[in-house]
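With one protein chain withheld, the remaining protein chains of the complex are depicted in position.
Coming up: chain A.
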């Protein structure tokens, strides 16, 4: 293993650890605005993972759409309901113990299934670039592509209709 590979592997695991810490802070802090900032850190870290996994186009989409658009929406919602995000008021339920029952169940099933499966992975593929993605999207996946664009259009019109004032 060369030095460069060692550094890349270390950086990958460090990014995973950073994402887990940012996500844990995101769901536990009281101030909802801080929670939104930690969500932005989580999303940027996941974009870094996409770069490491050679999905550069998806990493760019992640930064443009999640960190750009969805974060803006969430920060808007936090600020418009700012009276509710008052850090003096508890933002989580009192009895958190009952939450850990479904959490432990789901976690046990997921992780035991992952550890028991013998993964027969092939060698890493050559990187998929944007040209291949675009060709697949226009040939094999053209019908889901059109459906999803229709869904997005309807959802955005619906959001405007729901949120506008009378």
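Please note the rule applied: contacts are C-beta pairs under 8 Å (C-beta built on N, C-alpha and C of every residue); 3 or more make two chains touch, one makes a residue touch a chain; residues count from 1.
Keep this in mind: contacts and distances are computed from a predicted model.
Enquirer: Suppose you had to identify the omitted chain by its UniProt name; would it be "ABC-2 family transporter", "NADH-quinone oxidoreductase subunit K", "ABC-2 type transport system permease protein" or "Na(+)/H(+) antiporter subunit C"?
Expert: Choosing among "ABC-2 family transporter", "NADH-quinone oxidoreductase subunit K", "ABC-2 type transport system permease protein" or "Na(+)/H(+) antiporter subunit C", the correct UniProt name is "NADH-quinone oxidoreductase subunit K".
Enquirer: In terms of residues, what is the contact footprint of the unshown chain on chain A?
Expert: Contact residues on chain A toward the absent chain are 5, 8-9, 12, 16, 19-20, 23-24, 26-28, 32, 35-36, 39, 42-43, 46, 49-50, 52-55, 57-58, 61-62, 65-66, 69-70, 73-74, 76-78, 80-81, 84-85, 90-93, 96, 99, 102-103, 106-107, 110-111, 114-115, 117, 119, 121-122, 124-126, 128, 132-133, 136-137, 141, 144, 148-149, 151-152, 155-156, 158-160, 162-163, 165.
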